[in-house]
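Read the structure below first, then the notes.
One chain of protein is taken out of this complex; the other chains stay put.
What follows is chain A.
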Amino acid sequence: MKEVVANMAGNVWKVVVNEGDQVDSGQDVVILESMKMEIPIAAEAAGSVKELKVNEGDFVNEGDVIAIIE
């Protein structure tokens, strides 16, 4: 089980996967938006998306868990 973690604070602009999806390592899971900058957050390991911890529009802090990959 791997956690996908936010590497900056910001709003969740887009969630680009669904729970149950298969993702590859390096594939974008969500796109964060903060201060006119968009940062895609990618899965660090391949697997299926077990749980999405955020919704579009949520605010996340650096270090918050965004998704769990199994």
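By our rule, a contact is a pair of C-beta atoms (placed from the backbone, for glycine too) under 8 Å apart; a residue touches a chain by one contact, two chains touch by 3 or more; residues count from 1.
Quick note on the criterion: contacts and distances are computed from a predicted model.
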Record-based protein name (UniProt) of the chain missing from this complex, from "Putrescine-binding periplasmic protein", "Alpha-D-ribose 1-methylphosphonate 5-phosphate C-P lyase", "biotin carboxylase" or "Multisubunit potassium/proton antiporter PhaF subunit": "biotin carboxylase"
Absent-chain contact - pick from A:E3, A:E33 or A:D64: A:E33
Sites on chain A contacted by the missing partner chain, in the whole complex: 7-11, 33-37, 39, 59, 61-62
